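To start, the structure under review is shown below, and the notes come after it.
Heads up, one of the protein chains got dropped from this complex, but the rest are sitting where they should.
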Amino acid sequence: MAVSVFEDALLGPLFRDPVTSSAFEASRTVERFNRVETALADACAAEGLVSRESADAVTNVLRAFAPDPATLASGTARDGIPVPAYVAALKAAVPEAHRSAVHFGATSQDVMDTALALALVEVNASLHHRLRAAAEAVRKVIGTWGAAPIMGRTRMQAALPITFADRGAAWLAPLLDHDERLARLRGSVEALQLGGPVGNRAGWGRRGNGVARRMGKSLGLAAPAPWHTRRDALGEYAAFLSLVTAAGGKIGQDVALMAQQGIDEAALSGGGGSSAMEHKRNPVLAELLVTLARYNAAQLGGFHQALLHEQERSGIAWALEWTTLPPMCAAAGRSLDAVSALLSAIERIGKPA
Amino acid sequence: MAVSVFEDALLGPLFRDPVTSSAFEASRTVERFNRVETALADACAAEGLVSRESADAVTNVLRAFAPDPATLASGTARDGIPVPAYVAALKAAVPEAHRSAVHFGATSQDVMDTALALALVEVNASLHHRLRAAAEAVRKVIGTWGAAPIMGRTRMQAALPITFADRGAAWLAPLLDHDERLARLRGSVEALQLGGPVGNRAGWGRRGNGVARRMGKSLGLAAPAPWHTRRDALGEYAAFLSLVTAAGGKIGQDVALMAQQGIDEAALSGGGGSSAMEHKRNPVLAELLVTLARYNAAQLGGFHQALLHEQERSGIAWALEWTTLPPMCAAAGRSLDAVSALLSAIERIGKPA
Amino acid sequence: MAVSVFEDALLGPLFRDPVTSSAFEASRTVERFNRVETALADACAAEGLVSRESADAVTNVLRAFAPDPATLASGTARDGIPVPAYVAALKAAVPEAHRSAVHFGATSQDVMDTALALALVEVNASLHHRLRAAAEAVRKVIGTWGAAPIMGRTRMQAALPITFADRGAAWLAPLLDHDERLARLRGSVEALQLGGPVGNRAGWGRRGNGVARRMGKSLGLAAPAPWHTRRDALGEYAAFLSLVTAAGGKIGQDVALMAQQGIDEAALSGGGGSSAMEHKRNPVLAELLVTLARYNAAQLGGFHQALLHEQERSGIAWALEWTTLPPMCAAAGRSLDAVSALLSAIERIGKPA
Partner (left out) sequence: MAVSVFEDALLGPLFRDPVTSSAFEASRTVERFNRVETALADACAAEGLVSRESADAVTNVLRAFAPDPATLASGTARDGIPVPAYVAALKAAVPEAHRSAVHFGATSQDVMDTALALALVEVNASLHHRLRAAAEAVRKVIGTWGAAPIMGRTRMQAALPITFADRGAAWLAPLLDHDERLARLRGSVEALQLGGPVGNRAGWGRRGNGVARRMGKSLGLAAPAPWHTRRDALGEYAAFLSLVTAAGGKIGQDVALMAQQGIDEAALSGGGGSSAMEHKRNPVLAELLVTLARYNAAQLGGFHQALLHEQERSGIAWALEWTTLPPMCAAAGRSLDAVSALLSAIERIGKPA
């Protein structure tokens, strides 16, 4: 038990996704703040909004900028976000003559949202690989056991005999399509947010789009119009994460049903032990896959409640995003790993000889 | 008050979407069953699985087939779906010599899911037009009031002055992108389902894909591999419906905030009356837009719980889809109409002169 | 397919709850408006706020008041609620000299919310009986098959032998407790709402509490302080409805698992037919029970989003309640009936002899 199963020392070993945990770790977030401010200072210099000398003074500090975590923490407690305290600390670290080049024209949301986009670059790169690995794991099971006769079951009743290849095809296809979905979505969520205080890029005069283009390029992000209050790309991405866990959930549910005594259409190596019954082999990963699918489905409902960003910035909806998106990434990543692990533990499909 | 606000005589005038109500009306569903069975019989004949004569006998009956609603109703009460009773009635109406050509190789889910796809053709065609109309309504407001100065507000506090064009841009952009999303999604949800009893098209031998291709062509649907247990396309589509209502909800929330006395940055003509206060003009449509957004967000969470179709057919998950998808379509359609109506009632944006 | 499965001609026979459908039918709602206005006029007369003669003039009209549905419908389209049009029609029907006694001091929400409370009286009376009937059905199955040995299964794996009485006890206990919960909750949701335009009963001067007490008495409702913006009683009640469907869902899920071929620990008479496979007997009601449980769980998440009523009346949150609560009642009622029907169809528990 822990506030978050994705981070708890006791339950984390079941739920934790190391990739997501790493991507959203606080010190990594601060590094991304540094990257964003570096890109901003450079772009503002290139666009002639600040002097190259001032920009260099800022980026020099940022190269190894590690503000006191306690300062950031008390900043969040006061401001609701760590960025104002971060920017204040950064300004304090930059020689006074160059201070006005810090955070030039920008606002906290620009830093927070762009840092999120950079975190998603990491998460997505890994999801891509893990979608392929999970698909490969399904293919391998089909390769080995595809010809095995199993009973086709509809509405939980025996219908007509099929082969495992039939059922396996329904496991495989979504994983392949999810990888295509991901490729498409990366273009929209791995995107710079740059808008300034009220989101209209007014702080950079006519150079706003130029600053954005340059920042996008140096950060490896798309540079669309500001998305400070339109979160549809994130909403679509959250749905994708739930589709990923649903693909895993279908596999897990089917395996758990196949592994029932009396059905006996699948055998797993390993499997969970019981504190009371020596003989039991619980299909822990199969169950986990269903849990993660139901978890993400519920979170998706919550995330879409966060799509309503009123006026030019919603503290309410924005914070609701933070509560929900990282756990959904973790569930998706963990689900894909669990698919691979579960399938590699399959020792038999079809009735025992 | 009614079981469904989308159909109630008292509250329906606020919530009802005539397009969705018509598309999902029971008699229309039966007409679609007829279309599916007609396409099936024709395709089976073309593929040489049944005789042309038998197929003609079937399609002749289907031309004006209207089974007794009470028979279908008691069929649903018994079987959980109306299709077995429908097929039985159809067989009874076809001369015995040709009866084996009815529903050849197919299963109830093929008929239900394909009928759903045909309903979505109607819904989607209308959503496309209404997305464009809503976008046009936003453009018109920007055209008229874009230069009006309003206060940019972040975290519900005055930040810096902007023009309405700035805020309006955040209303418009998602609507345009949603229309693109819809165009893409139509290819995946306007799709024939054809699988037979256990979803592997075994009942048509090697002609299954040919039957599917022909049916898709005659019904105007894509003809992908069976999707009887993979519902990711529907899951993605449900998320799209929630994105649509969220776009409306943002507009409604902003308008309601702008219309507050003391803020006075928008004036609406008409507006809802009160039974107690003559002077009030309630921003009814603005509020409705937020309600619909929160409704669809919650339904989306429910719909994604339905993505887990175990084995070859899940009566549980399938029925959960039925509870949720049509109301989501209705909310999306109603939202777009309400955007257009609300914006056409705007009499002023910006402080009164 | 229909916008609402609870009302569709084709799918309704599976989902429809006649008690809820009747309780929330539009004409019944109008009758309740009449009852509320009658009680209000009488109470205002008794408290000396309007003359007895005027009150009698009003209640005389109300005895058979049936305003034109089209008028109410267009009222809702304009005002977001039917009450202003209803009150206008009522005033028009009352002689001018007594008109000021109509809707005295009250506001639309008083009428809508109190009418809801009266609808819940009907729903709850029926849920009470159906909870007892469902419990009785479980008891009967335990009575007949309690000694039957079945395999105790944990994490979907065979664990240790139990008797059906063990499992049945877990079916029965929640139903009994839900009936106790209902008895407690009836006191809080079967409650008069009386607040006037801004919810503080100012329109009745110092007689507001007296008016409320009298109205509560004549309507058979509790008469607490105004609850126009505190909806916790409804939120708790919605959770109760979800607990009820969860109790049914557990039974349905267990029965569906027990009825699997290979497990063979339950046999059902009747059961759903298939359009493709003559031999199948689908456990339609067992599946429905799980569907209804998942449906209500999702709606509960939506209903709790509606708990935030800002200021003195939230058009947004209030309308969100209307979308969600009646379907939850219908799902709960249907679930209890389905429990009774499913259990009465059990022909065997335990392995066949």
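Labels for the chains are A, B and C, by order of writing; each one numbers its residues from 1.
Note that contacts are C-beta pairs under 8 Å (C-beta built on N, C-alpha and C of every residue); 3 or more make two chains touch, one makes a residue touch a chain.
All values reported here derive from a predicted model rather than from experimental measurement.
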Candidates C:A293, C:L325 or C:A338 - the one touching the absent chain: C:A293
Touch criterion as defined above, residue of C:T114, C:Q305 or C:T323 at the omitted chain: C:Q305
Where the unshown chain meets chain A, residue by residue: 1-15, 20-21, 24-27, 29-30, 69, 72-74, 76-84, 86-87, 103, 106-108, 111-112, 115-116, 119, 196-197, 203, 256, 270, 272-277, 282-284, 287-288, 290-291, 294-295, 297-299, 301-302, 305-306, 314-317, 319-320, 322-324, 326-327, 329-330
Interface with the unshown chain - residue positions in chain C: 80, 152-156, 159-160, 162, 166-167, 169-170, 173-174, 177-178, 181, 197-200, 202, 225, 228-232, 235-236, 238-240, 242-243, 246-247, 249-250, 253-254, 257, 290, 293-294, 296-298, 300-302, 304-305, 307-315
Hidden partner chain, residues of chain B it touches: 151, 153-160, 256-257, 259-264, 272, 274, 277, 280-284, 287, 298, 301-302, 305
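In this text, only the chains that are shown with their structure count from here on.
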Angle (degrees, nearest 5) of the CA superposition of chain B onto chain C: 180
Intercentroid distance (Cα basis), chain C paired with chain B, Å: 27
Cα-centroid distance, chain A relative to chain C, in whole angstrom: 39
Multi-partner residues of chain C (each touching 2 or more other chains): 256, 272, 274, 277, 282-284, 287, 298, 301-302, 305
